[in-house]
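Reading through the structure tokens given below for one structure.
Every protein chain except one is present and positioned as in the full complex.
Here the chain labels run A, B and C in written order, and each chain numbers its own residues starting at 1.
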Amino acid sequence: MNLFEFSYGIIHWLVDLVNNLWYWLGDVLPWVFGDFFDAVGDFAASHGHIAVMAMLVEALIIIIIGLVNVLNFIWIDRKFMIITPAKVDRMGFLLAPVIFVGSSIAAMCTIPMGFEFYVGTNDTPYSSYPLPGGPEYPGVPASALVAFALFAIAPFAILTAGWSSNNKYTLIGGLRSAAQMMSYEIPMLLCVASVVLLAGSFSFFGIVEAQHDIWFAIPLFLGFIVFLTCLVAEVEIQPFDLPEAEAELVEGWTTEYGGARFGLFMMTGYLRGYIGGALAVAMFLGGWHGPAIIPDPIWFLIKAYIVFVVIEWMRWSVPRVRVDQILNIGWKRLLPLAMLNLLIAAILRTLEVF
Amino acid sequence: MAEMWINMGPQHPMTHGLWNLRVKVDGETIVDAEPEVGYLHRGIEKICEDRTYTQIIPITDRLCYGSSLTWSHLYCLTVEDLMGIEVPERAEYIRVAAIEMQRIASHLMWLAAYAADLGAMIGFIYTMRDREIFIDLLQALTGSRLTYNYPRIGGVAHDTPPNFERDSLRACDYMEKKLKEYEDLFDGSKVFMMRNVDVGKLKKEDAMNLGITGPLLRGSGCNYDLRKDMPYSVYPEIDFEAATHPDGDCYARYRIRMDEMYQSCRIIRQAIQKMPKGKWRIVAPRNAPAGTGLGRVEDPRGEGMMYIVGNGTDRPYRVKIRSPIFVSVSAAKHMLLGYKVADVVAIMGSFDMCIGETDR
Amino acid sequence: MTDKKRTRSPGFVLRPMKRTGTQVARSLILGKPNTILYPYQKLALPPTYRGKHVVDFKKCIGCSNCVQICPNDCMWMEKIDDPELGKIERPGVDYARCLFCGLCVEVCPTVAIHETGEFELADRTREKLRYGPKELRDDSYADKISEERQKRSLPVLDMGKCTSCEKCAGECPEMCIAMVPVEGVGKKKPEINLAKCTSCGKCAVVCADKALTMMDAYESYFEMPEPRFILKNCTGCGACAKACPADCIYMIEMPGTERVLKDGKKSKPKKRAVFVLEKCVGCGKCFRACKFKAIEMPGVRK
Partner (left out) sequence: MAERGKSVLREGMEKAPSSVEDAPEEKIIKALMNDFPTAITDFKKLRAGVVRAKIERRDLLKACKFLRDSLGFEHISMISAVEYDNRFEIVYHISSYAKRMVVELITDTPLDDPTVESVSSVWGGANWHEREAYDLMGIKFNNHPKLERILLPKDYLYHPLRKDFQGGD
């Protein structure tokens, strides 16, 4: 039996399972929920939407089967794949992936991808200007600040994971991550400050709107480069992926994780790569602005993926740096450059170019 | 952070084989180191005492998976010294060409592993792709991909295949083009230079006293290449240079190996062009006389040496193999102290570890 | 080259990125992949490739030289009944232990064993990796490849027919035939110095009894051990002659050794083994067959 036959057999089995479940549910469900189905039937018959209702019920049942499958896979994963080592600190070990994934996804939610494409309500526009009385934007208030705050939670999760795994490699990885992220947070936020200074708004809407005429990457080119470098360090991609340097620290702070938890870490690592791209686009590359043939969110996605691809391209081209060198770069090179960039922004603002 | 011992090995991405490097770190700085070998000890020296001289050739292939041809060649050289037989000239030229191909393949594999150690997976992929060219050439020549079993006592196993000369010259041209690409990929990369320059410094006097040979010694500025200084085979008739670099850091060793690949291309070209027609093998005697044979070659990793005691039968009385890495790794502590954990991979990677020959 | 200055690049990460970018663009746009789809496409293997063995049953003489030279003891001789060839011994290979060194192919005196380009030998159990002679048999494989080993035509002696006439020794232009007396038999036997023989065939022409015939033999790369015969231990049992795969041992009667039996008749004379070492392949089977220590073979183990 080769792989194709094997997978073909599995798919065949799954299709059989779905069909059998369908018939089984068709027999049993009315018996259990007789009244409910009668009522539904009555409703459908009385309103003449039988076909629509049938489709809805079908979709519902398919979703239920999908959920059952998900539960099945979770069960398999918990039973056979997820290994919690005996001497770990269980609390931190189990909590770290949750914090890591949760904070990253929350950070992603704050970034709007278009004027009509954001997470939030239309009803309550917030004043996003640092001073009261400015223009009002929808979505999360002061979304840029919130996004960076959520984005910066991850080192704590990494440190927790590294410490609680009770392993020397993970410990070193976690501490490296803490040192690296804290030292790169400052130049990055200085770049953000220069952007906010030019845009005059803490909201992504305000920042993107301010780039309607010219992208901030052009006047603040220095800041863009510094921001991109810090971003690579923040999302732990190749030249700066010291916390999980697989050559020296086995797999860094994820060494003791397995199964779905490791999968979450891995997936969220790439997700953070995308978030980094999205942040760079919103801050420097004009957000969703572009020729109108393509809708705004698509523009945003295209730009974000281009930044992501450039980051990955760099990842595959260069080795990783050493831990003392990464801190030297952060504190001795990028911080002065970020300050210089802030100065440039302040001069531009004072000259009222923007 | 307090000081703690870390076991890098026996199963660790850095080790390239089964060995253990225990490092004591203070934070990220190494304050003590202790290499442990022996996980792959197969007792080859003892096995050789129970095999006939011919049967040992495939076993010496297994000494090093990276450059198996060099070791079987060294064994054949030693037995020829013990038996006192002369090898036909064509066989010598075929051997030299094959060994230099093996040297390029071995250095490319080193570069692949070293790049992967430093985190540049692209180096791993590119160099392994180009190594395939030389593996294919050696496969056509010898009949096998990795453990060639090609040299014989008194010559080589069979003649060169048709088109071998043309393919070798083409491979050399291709390789020189690709080496430029690697130089862009590594020397042109700021990060690679940061990781290599002034890392793993080894002084010339220390290297000489510690018995270190090969690219590590030449990287420390000592111009000692057995192919030049104690020539064997037909190396005296071939014009090449032994690469040296005065710095003694990881970058110097990288540079040495790159230059050696250029030189190997030069040697292959000359060996192919000078190769005479004629016999490639003579019938070797079955029994070796009582006495000793000594062979020394310049392995891709250093000075390979073999000492065989014969006692008149068809089986050697004692085989002693000197592995270059066995000596170099004993000096690991001298090179590691004071550097960071991340430098361990760079420094130990620049050794070109091959645990098969180290543990024998 | 050696004192080249180190090239410190100001390009930071741009030079390697340029290289990787051009490589990706090349392989994506020009579409020249570096890999192949293995089970569907296969690499062209060189004709020298060492893979699974095939044994030519008609050429193989069952000498077990391949078994003896195998460094891993992964071959064995199996007695089989072949409808065509009768009771024969042929080698089998255990691929769980084989290291594909090719020494068995090199040592074979009749070039009966070859290595093919087949390398997909993986199986689920170790027993299935033991390939017996029947699985290795391929009598037509030798026609498919060009022969590497050089053939040489050599005079071969049939001791049973030889009359010790010494014509061959007189005829040989290279003077490489010497008549050596065989102890106890009272005959002389021509011994041919193969190193000097030029395969001219004059000795075979001149031999009146057709005892010397020209036969093709493959040149051997190995010096094989030769049996040493000790006459005083020989009982004339003939076990060695039966065991010899190359038919180079002849049992010759020794005149003057007849014993007088009780009824006054004379018994048959005692026999001794006579070795025609030109044909010997050095397998050591006679040494192993001899129960009376009449044959010595240094370097061969029982």
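To be clear about the criterion, contacts are C-beta pairs under 8 Å (C-beta built on N, C-alpha and C of every residue); 3 or more make two chains touch, one makes a residue touch a chain.
As the structure is a prediction and not an experimental result, all values here were calculated from the model.
Colleague: Could you tell me which displayed chains border the chain that was left out of the figure?
Modeller: Result: the unshown chain touches B.
Colleague: Decide which residue listed in B:Asn20, B:Thr313 or B:Ser330 touches the omitted chain of the complex.
Modeller: Within the whole complex, the residue contacting the unshown chain is B:Ser330.
Colleague: From the list B:Pro10, B:Pro88, B:Pro161 or B:Gly211, pick the residue that touches the absent chain.
Modeller: Residue touching the chain left out of view: B:Gly211.
Colleague: Suppose we count only contacts with the excluded chain; which residues of chain B make the list?
Modeller: So the residues of chain B touching the unseen chain are 37-38, 41, 43, 45-46, 201, 203, 205-206, 208-213, 222, 224, 229-230, 294, 296, 303, 305, 307, 309, 317-318, 320, 322, 326-327, 330-331, 333-334, 337-339, 359-360.
By our rule, only the chains that are shown with their structure count from here on.
Colleague: Looking at B-C and A-B, which one has the bigger number of contacting C-beta pairs?
Modeller: Ranking B-C and A-B by C-beta contacts puts B-C first.
Colleague: Just curious, how far off is chain C from chain B if you go by their C-alpha centres, in Å?
Modeller: 34
Colleague: Distance from the CA centroid of chain A to that of chain B, rounded to the nearest Å?
Modeller: 47
Colleague: On chain C, where are the residues touching two or more other chains?
Modeller: Residue numbers touching two or more other chains: 13, 16, 19-20.
Colleague: Mind pulling the chain B residues that touch 2 or more other chains?
Modeller: Residues 120, 122, 185, 189-192.
Colleague: State the interface residues of chain B toward chain C in the complex, per the touch definition above.
Modeller: 51-52, 54-59, 61, 120, 122, 126, 129, 139-144, 147, 149, 152, 157-158, 161, 181, 183-193, 197, 241-245, 251, 255, 259, 262-263, 281, 283-287, 313-315
Colleague: Residues of chain C touching chain B in their complex?
Modeller: Within the complex, chain C touches chain B at residues 1-2, 4, 6-9, 11-13, 15-16, 18-20, 23, 34, 45-50, 69-71, 99-103, 106, 115, 148, 220-225, 298-299.
Colleague: If we count contacts the way the header does, which residues on chain C are in touch with chain A in the complex?
Modeller: Within the complex, chain C contacts chain A at residues 13, 16-17, 19-21.
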